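A single protein chain has been omitted; all remaining protein chains appear in their positions.
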Amino acid sequence: MAELIVISTLNGVLFGMLLFLLSSGLTVIFSMMGVLNFAHASFYMLGAFFGFQLTRWIGFWPALVIAPLLVGVVGMGVERYGLRNTHKHGHVAELLLTFGLAFAIEEIVSMIWGKSPVDYRVPAALDFPAFTVFSTNYPAYKIFMLVVSVVIFIALLVTLKRTRVGLIVQAALTHPSMVGHLGHNVGRVFMLVFGVGSALAGLAGVIAGPSLVTQSDMAALLGPILFVVIVFGGLGSLPGAFIASLLIGLIQTFAVALNGSLASVFGPLDPSLGASPLTDIWNVTIAQIAPILPYLLLVLVLIFRPMGLLGTRES
Amino acid sequence: MTAAIQVNAVEKSFGNVAIIRDLNLSVAKGERHAIIGPNGAGKSTTFNLISGHIKPTSGEIRLNGEVTSGLRPFEINRRGLSRSFQVTNVFARMTVWENVRCAVLWATGHRYAFWKNVDNLPEVKQRTAQILDDIHLSHRRDVPAGLLTYAEQRELEIGITIAGGASVIMLDEPTAGMSHAETERAVALIRRLTEGRTLVIVEHDMSVVFGLADRISVLVYGHIIASGTPEEIRGNPKVKEAYLGEEVD
Partner (left out) sequence: MTNAVTPAPAMAKEESSSALSFYGIWLVAAAALVVLPLIFSSGGSLTSFSLIGIAIIFALSYNILLGQTGLLSFGHAVQYGLGGFLAVHAMNAVASHNWPIPLPVIPLMGGIGGMAFALLVGWVMTKRAGTVFAMISLGIGELVASSSLILRSVFGGESGITTDRTALMPLFGWTFGPQIQVYYLIAFWVMVSAIAMYALTRTPLGRICNAVRDNPERVEFIGYDPHVVRYLAYMFAGFFAGIAGGLTAINFEIANSAYLGATQSGLVLFSAFIGGTAYFFGPILGAILVTYLQLGLTNVTSVWQLYFGIIFIAIVMYAPGGIAGILMKHRPLIRAGTLRSVIPSYLVAAIPTLALALGIILTIETVARFSGGDVINLLGIPFVATAPTTWAAAAVLVVGGFLVARITWRRIAEAWDRAATVARDRGYLA
């Protein structure tokens, strides 16, 4: 039990930090531009596949730097040539554009790399157990992921608190209507923010790829969870997104590790009852309901606290 | 007689900043009441409070004697208060006719009906046509509201506001941005259409205010410093000092 708790906590925090790499960019982009970027998880996927391909060509370490930059360039292109032209048609059109992009990117990725998982391996330099808890070997690569995401987290904090762009972003988070008054280079700020957000998502993809499965449906699987994270944390709140990322990371990880069901706690139902929704619910394990837990949380939050954990605005 | 609008000790704060402090206002039934004051005095906030757009931090607002503070805008509207907006606020993709008709539907009792053909409701049709005629937009009835000229949109804004037949009409700077001739036309329109109703108006154009209002309240820093007939206001030294001195001789 203690083993499970330690390992799951580590994994949960790790998954949460990865989620935050994505949700932070999504939150900042949403706050500044009013666009919910449906393709954000697609940038994460692009990161993973670029990382995979570049690792083959030039090795993991250069890929770690170049792949996120490439994704950032793609993101800037999307902002400059896509969103900026669609802006005049309103937020719904922008949302639809990113939806279409997410769809197209998934198709392009599966066209080039196929629909089955690619063989994106942990680099040999990090392919050893970092330490052993009880009887489980904890891989060094996961520690590396954790370190990278924490470093990025700190870098983000410093950027937000210390730089001019950071101050603009902060102002935009609290007073979204002020963004329009930023001056003549507002377009460049948007492009930069969008690019950095995409690059962060890409970075998350590069480092998560070898550890999780790198496959063309990885964006479609993660995207909805990201939306849950930012609604749950409160739209436009970075601390909210942080807490929600960790919380959902932990909940998901623990749920997957738990095999208990109502049947295992209270004993099986009388077989004479036959098959019914009750028996389904009685016998389902916590691990099996792990995928729906985030959405259950979303519904609960919407009913009891519509603005999310730390949100201040209703929409 | 109960007042049409009674505002008692209303306060509104955003965070720690009190925008409205100890606001007291009484508008008698059938009166044309103007609220004036320098920019940022809280005139629009006052409108938003009375119409339910925002809720007061403390205090009480009554409409025809009934407490309305804390009610939603549509609940207040159903009790007989209708307002216009400073920034034109119409249904841009719908035609002029549809704009006015939508504003007639609740008052004529059709509510959320999904079993009636909206084109076959004689009283709705007649009332909509009447209002279009009143606001001189009959010849533009099939034009999407978003394509109207600015002055036409302002007239439509007034049309939507009065269409429901509310007994209390609140107009937020109805002549803002209009030319002199357009303003005169709009004032005549307002005077005619609010005949027999209570009117509360926020206006910057002093000729409109003094030409239209029976009573005037002066709002400065979220507080009413004087209330009275146009003559009383003109002669009030406090008003002169705080505000009027620079705008009216």
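In this document, chain identifiers A and B correspond to the written order of the chains, with residue numbering beginning at 1 in each.
Definition applied: a contact is a pair of C-beta atoms (placed from the backbone, for glycine too) under 8 Å apart; a residue touches a chain by one contact, two chains touch by 3 or more.
Small disclaimer: the values here were computed from a predicted structure and weren't measured.
**Student:** Among the chains you can see, which ones touch the chain that has been omitted?
**Tutor:** By the stated touch criterion, the chain not on view contacts A, B.
**Student:** Out of A:Ile5, A:Ile112 or A:Ala125, which touches the unshown chain?
**Tutor:** Touching the chain that is not displayed is residue A:Ile112.
**Student:** Sort through A:Val73, A:Ala220, A:Leu250 or A:Leu269 and give me the one touching the missing partner chain.
**Tutor:** A:Ala220
**Student:** Footprint of the hidden chain on subunit B, which residues?
**Tutor:** These residues touch the chain not displayed: 51, 72-74, 77-78, 82-83, 85, 89-94, 98, 101-103, 105-107, 110-119, 121, 139-140, 143-144, 147, 160-161, 163-164.
**Student:** Need a quick check: the contact residues on subunit A for the chain that isn't drawn.
**Tutor:** 30, 34, 36, 82, 85-86, 89, 91-93, 95-97, 99-101, 103-104, 107-108, 111-112, 220, 224, 227-228, 231, 235, 275-277, 279-281, 284, 288-289, 291-292, 295-296, 298-299, 302-303, 306, 314-315
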